[in-house]
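Here the complex is missing a single protein chain, while all its other protein chains stay put.
Now for subunit A:
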Amino acid sequence: MASRVSMVSTKLKQATNGKRTLDLDGEEKEEQQLMMKNHVDDVDDSDDSEDSDDETADENEDSSSQDEVYEEEDETSEDSESEDEQPEKKDDEPEKHVDEYEYDSSDEEDVRNTIGNIPIEWYNDYSHIGYDVEGRKLLKPEHGDALDEFLQKADDPNYWRTVVNKMTGQKVVLSDADIETIQRIQASKHPAGSEGLYEPWVDFFSNEVMNMPVTGRPPDKRSFIPSKWEKQRVGQMVHALKMGWMKPRGEIRKMKLAQDPNAPSLDLWKEDAEPEITKRYRMHIPAPKEPLPGHAESFNPPEEYLLDAEEEAKWNDQEPEDRRMNFKPQKFSSYRTVPKYGLFINERFSRLLDLYLAARQRKMKMNVNPEDLIPKRPDKKDLQPYPTKEGMVYKGHTDMIRSISPDPSGQWLVSGSDDSTLKLWEVSTGRCMKTFKMEDKVTYVAWNPNPAINLVAAVVGSDVIIINPGLVDKLVCSNTDNTLNNFEDSGESSKSVVVWSSYDVEEKDKGFRIKVSHTTAIVQFTWHNKGDYFATVQKDGNKSHAVLIHQLSKRQTQAPFSKPKGLVQRVSFHPLHPYFFVATQQHIRIYNLVKQELHKKLQANCKFISSIDVHPGGDNVIIGSYDSRLCWFDLDLSTKPYQTLKYHKKALRQVAYHKHYPLFASASDDGSVIVSHGKVYSDQLLNPLIVTVKVLRGHKTANHLSVLDCKFHPTQPWVFSSGADSTIRLYV
């Protein structure tokens, strides 16, 4: 097939040559080409060299081997134009027309007319019609007269298809194919016929692999003509060579040799630049190692490595990539019996595939200290001062001490115990200065937070007893007594839910001042920061007077909540603003006492709130709960706890903030007081920093109760705790 294509191209080339010589008009050219194609189709199995010979044979065939294909064709075309000549030619040499190609005339001499492109009429008067290559005259063939012509017309059956080649003067009998072509042209059809148009498709550029790479694309024109730009470039180079700007390679080499080899190198970077090869060594990433074979790979593995039936079934069911091992451990009695490993090639291949496909990357090893990943916690040393050791034990009570409270200056401490006494202690020495005997267990004591008012409130059963304990500055004591005495009863107290009563003189000498009798037992007592108001929580926490707010100077009592929601556990005043915290079992409600409305409701994530304390700044609240949680609320953040600390093992009894230091403490039934650093920043963007700094132990557990109360010293970073073991401890 390839040879055929090349043949076509040569033929076409020849055809174009022929065209030129014949100076035909465009239409005829086309015809000629197509006809040539036809020809080509007929000639099948002959190569290029033969091809040209064939053509000559062609021509020689009917006109004494002088014809050329194009001339012949030309003749035919002329024929078609001048039909009048046809009858003359028909009588001529009818037998010659049998087969144009019946013999090979390649070895015959060329009898081509060489007169060139001149009108043939010029030779009408001569006996010859032109000259061959060697200059011999080509004699005109014999022409009969008109009679012969006529006879021929009658006799020769091919007369009608005989034409005269003007160049040689010989008669040519047109073949059937030629006739057909002529007829098609006359009928204004395609000269090559339909079979030429619809050649079978040859898929040269198929996906099939061919023996020889071929392309059917004819060479471009520019491949024949010399490049103008190359010529220019060459010209430039020649010029440059002449001028000495450019030197041939050999000359350069010579010049280099001529240079001193010891001359200092001007390449500044030569030292630094690594040779490519060492760079590659340095950047070499070794191939990952294959795991070493284990016992399972052994030819004689221990029994436990062999697959049992179930495992084997599982192995078979699994996809190859899901399998734990890509082989089945097998046992062989001896090394001799081990067969060739069937998967060897597969494994090598997959290994190579891995090495090739899996990109190896130089991994930057991060030397991360695991401690760096832990969030930065300030060093405990930086958080000092905080209580660290037990400094003092205050002994004297004979039963559990439910409540303690230091005085605002920090010199004294008051404690209320189940042994029905209230004791006053000197903080620095542990000396019991005074003891007040009560009628019942003292459940709650609180020193008035106002330094100008020297009063201690004690809760005994359902009574609040206000005591002036003396001890402090005499002036303060007397002033306190004066303000209490200045009260004039206006007689309004009858409708109040509590009864205010004063003590008689004898009792007054002991220090007792006022008694506020409630209806039911009091759970909690708290002073307002200014010391005039105090609030009590009664045991029947869901009644309207569960929470009462009392005013000391006017001896008035009001029940702010007509019906409190839930069982009130603890209440607290806001240290700065007229807010009031009411803690029920699971919620803390903050009421605005001035507007008399609910300000906020906090949700504690615990079951039973046991204690509450408000940060001296007023924006943070901690609560302790019986399910051993401590929740820190940041009122600016949300109504959910900012942080929940669950470091106690048992129920929390008390939580407390320090007034000045960023400390808070919690006391629990597990016998410990845990002190935490809780720094509140004045910057709104910073959340409180909470770090647990110290677990303080010391109290013994009695009746599942241990530490019952804890309070901070008002000025020092010390914490007091009172416990069921009837001691008070000071941690410094």
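Throughout what follows, a contact is a pair of C-beta atoms (placed from the backbone, for glycine too) under 8 Å apart; a residue touches a chain by one contact, two chains touch by 3 or more; residues count from 1.
The rule we apply is simple: contacts and distances are computed from a predicted model.
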In UniProt, out of "Succinate dehydrogenase [ubiquinone] cytochrome b small subunit", "Protein drumstick", "Exoribonuclease phosphorolytic domain-containing protein" or "Ribosome biogenesis protein WDR12 homolog", the chain dropped from the view is recorded as "Ribosome biogenesis protein WDR12 homolog"
Which is it among A:S175, A:S298, A:Q330 or A:S409 that touches the chain not included here? A:S409
Thinking of the whole complex, not just what is shown, which of A:P141, A:G193 or A:G391 touches the missing chain? A:G391
Contact with the hidden chain, among A:G430, A:P560 or A:G618, goes to A:G430
With the missing chain put back, which residues of subunit A would touch it? List them for me. 384-385, 388-389, 391-392, 409-411, 428-431, 433, 471-475, 715-716, 718, 732
